[in-house]
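For this depiction, one protein chain was excluded, whereas all remaining protein chains were kept in their positions.
== chain A ==
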Amino acid sequence: MPLLENGQLKEEIWQVAIEGEALPEGNVLVPLARLPEALGRNSDGALGVLLAPDEDVEALRIALPRLTAVQLTFPIFRDGRAFTQARALREHLHFKGVIRAAGHILPDQYEFLLRCGVTEVVVPEKTDVSVWERAHKAFTVAYQPSILNEAPEGVALRRYLSR
């Protein structure tokens, strides 16, 4: 499936580890349980972790400097745990790498994802990027600080949103 990043669709560059099989060469996303195995892998490929919604980001703290990406999951769009995971990765663990969101996600959630620190969204084939762009540009201000540290605007906690 393609990825949405900065308003553009791009090709997937990651492989997801297949259960019961040896880890592949190249860039690989592994479930948390296989992180020790992946850290011991002898490969030049980049490493990322697939974090389930009920897994604590704290489990990544030690390995984080060696991770290029963390992928968070929406089992259904109503399950908003990934928002808190993304924000904690940025704010508490100071993770500077790629945070991906995958699963059942609506374009209407795009701006929220970006403001919680997600940088890439795994979207279905033939996704109409313009719908996601409109969701991103729907608002000029927000009413609370976010991990993007937008500039304050006027009274209260208002922030300018990047467009």
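We adopt the following convention: a residue touches a chain if its C-beta (ideal position, glycine included) is under 8 Å from a C-beta of that chain, and two chains touch if they have at least 3 such contacts; residues count from 1.
To be clear about the criterion, contacts and distances are computed from a predicted model.
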Q: Choose one: "Thiosulfate oxidation carrier protein SoxY", "Succinate dehydrogenase subunit C", "Sulfite reductase" or "L-serine dehydratase". The correct choice is the protein name in UniProt for the chain not shown.
A: "Sulfite reductase"
Q: Tell me which residue among A:L39, A:A138 or A:A151 touches the hidden chain in the full complex.
A: A:A138
Q) Which parts of chain A are in contact with the chain that was left out? A) 56, 77-81, 83-85, 87-88, 91-92, 106, 108-109, 111-113, 115-116, 131, 134-135, 138-146, 149, 153-158
